[in-house]
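For this depiction, one protein chain was excluded, whereas all remaining protein chains were kept in their positions.
We just call them A and B in the order they show up, numbering each chain from 1.
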Amino acid sequence: MKQTQIHNEQPPRRYGMAIDVDKCTGCGSCMVACFSENNVPFKQDETDKLLSITWMRVYQLTNGKTFPHTEVAYLPRPCQHCAGQHEGHSPCVSVCPATATDYSADTGIVSQIYTRCFGCRYCMGACPYHARYFNWWDPVWPDGMEKYLSPNVSPRMRGVVEKCSFCFHRYQMARDKAYTEGGRKVQEAEYQTACAQACPAGAIVFGDLNDPSHAVNQIVKPDAHNHYKSGNPRAFRLLERLGTNTKVYYLSSREWVRRSGDNYRADEQPGMPGAAAQHG
Amino acid sequence: MDSALIPEGVKRCALWKFLLGLAVVGGVLVWGIIAMLLCWIKGLNQTNMNDYYGFALWIWADLAVIALGGGAFFSGLLKYVFGKDDLKNIINYAVLIGFICYSSALLILAIDVGQPLRSWFIFWHANVHSMLTEVAFCLSCYFAVLTIEYIPLILENRQIDKVPFFHNLGHNMHSTMAIFAATGAFLSFFHQGSLGGVAGVLFGRPFAYRESILNTIWPYTFFLFTWSAAAYGPSFTLFITWLTEKITRKKLVKNNTIYLLAKISGWMILTYIIAKSADTLYWVYQTAPAKGFNWDFFFQNNALYGKWILFVEIIVCGFVPGLLLVFKSSRENSFLRVAATFLGIIGVSLNRWVMVLQTMAAPVMPFDTWQLYIPSWQEVATTILPVAYGVILIMISYRYLPIFPQERELNPVEGADPDHAHAAAPHIGHEATVA
Partner (left out) sequence: MFPFCFEWVWDMGHYVFHGGLWYALTVIGLGMTYCVIKAVVDTVQGKGGGHHH
């Protein structure tokens, strides 16, 4: 994404998401929208989920209790677009040997350059969220379906890794439009991901975490001086203790759901995890 | 029939026996090549890898053969830089084994990547912060060094040596070998280390992650991997030498050389395993808890990933072989020495297995699940392929090249022309400088 960055006077954007787990019904619309928007390939037989490419994947969580105390929640998981402990030190970006995945200092988006990736899969090993997928096969579209592919997203070939890009092509289009209109800022509504728009419950809110006028900033209240930890007591991030410093925040009023977002030792009291663990 | 190619003064089996042996191993080789072609032509869907096991059998095999091939760089370092001259009698074989291990690793990597034709991107678009980039560069450069170390041995072949240019080239390469060996040791230090770094830097994977030493970019595994390769690599060289002696039914290397290398390997293993134990304890009490894990979380779910692994790796295949090789009485006992080197091979292979496969198996998100992985026949065949290739290369090299400088002295050929045998004597002195 380095080639496409436009350096101007505006402060860097930091695109991110707030997903209200309490609103999510687990309907899977976000997954379908994502498939369709991003030309995600699929096979005739998708029974083996370890081979399915799902940029956005909805996980089912339970509180582990028996009836009648059983509770269920659904947690949509796109790429978390980690910033790491120092900006750009994502688990995956730092390990890619061929600079095929990159961190945009301009948007905070972790990119994947399909034509650069040579398929070593180190990034997949590095990602604790399993947000990265390998193309074990060449994509095969059912007859006629290739006409419905999005012209804005390049389909991927066999042997490369792919993942959620926060619909980066939509950002490119919005940015280009804003540029031609006097270099104004990209408006909140101009750049929205497919999953956020498709969610019937309105559980996904997307925008610039650095822009106080964006809903996502108001919900998350990120603390830029403390690895963007949320100031919202309902909010949590996945595996915050690893120090991944993600840009996808989850919201829930239920303690057990928030606790599901991270790992706790047997001797630890419930609650928000401590400071992110140090790492190089 | 091929006697003109066989080194003077040594005995080799009949050509038909040799060819029959080649054919048998060649069959395995062909099986592996078919699997390799399937992976290249049809893609990695031929494997049982999946999105949880992006790294699997191949990466383990890669790490293991490179650790085992560490005997080449470490004995080269000991001989040329630290002046352990006795090792000249085994160093040819160490180089050959190293050459096989490293070429195998490169071959496996070429099969493992999804787009092999783009492999050069790792060099061209190098991300210098990636451990894998460091691996790729150092591995390729060190393979070049190993080739340079192996070439003079090929040039020693009786017929090739008759060509003046090749004779001179071999001679010149011998005389500059110390420079190449030192460069090789430098490169090996970094690629063995960066292979350890591959796992250690994964801060998203608490099982593999290790803090970096003195806040540099190198995690503890970086040093542990280099150390273990230098420790267990010579054990592998010794074990293969023993195996070769059994198969050829000949003593090929004198005991003083064997004991020396075994002693060095033993001390390296013992010190390594103490460092490894310290690292494990630090991980148990510090690293894993800081990320919210009790250490035993990673040793559950199924028998394959149980706590027995730690016991086997550290005690049975660490302290035991280390101590056996350190003490003179057990080191000079043939059975115990060979058993120790064998345990060492298992130990270092198990360590690489754990650092790759268990890292992938353990879930990190609390709502995620453990995954098991069973390789497909294509993966197994392509992993055995380098073994077959290695056996073939050893067979050919042993038959036609003077790998073991002491072979003639230890196995005088009956009825040989005494003048001939006498003429061969200065040869030994000359080949002693072969690297």
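The rule we apply is simple: contacts are C-beta pairs under 8 Å (C-beta built on N, C-alpha and C of every residue); 3 or more make two chains touch, one makes a residue touch a chain.
Note that the structure is a prediction, hence the values are computed from the model and not measured.
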item: Touch criterion as defined above, residue of B:Phe18, B:Trp40 or B:Phe186 at the omitted chain; value: B:Phe186
item: Candidate in contact with the missing chain, chosen from B:Met1, B:Ile41, B:Val128 or B:Leu214; value: B:Val128
item: Selected from B:Ala144, B:Ile274, B:Leu323 or B:Ile346 as touching the chain missing from the view; value: B:Ala144
item: Touch with the omitted chain, as defined above, among A:Thr99, A:Gln112, A:Asn135 or A:Asn263; value: A:Thr99
item: Hidden partner chain, residues of subunit B it touches; value: 123-129, 133-134, 137, 141, 144-145, 148, 161-162, 164-165, 167-169, 171-173, 176, 179-180, 183, 186-187, 190, 423, 426
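The working rule: only the chains that are shown with their structure count from here on.
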item: Intercentroid distance (Cα basis), subunit B paired with subunit A, Å; value: 41
item: Touch list for subunit A against partner subunit B, complex; value: 48, 50-53, 59-61, 75, 91, 94-100, 116-122, 124-130, 132-138, 157-161, 238-239, 241-244, 260-266, 268, 273, 277-280
item: Residues of subunit B defined as touching subunit A within the complex; value: 43-45, 49-55, 112-116, 118-119, 121-122, 124-127, 129-133, 136, 198, 201-206, 209, 211-212, 215-217, 219, 289-294, 359-360, 364-368, 371
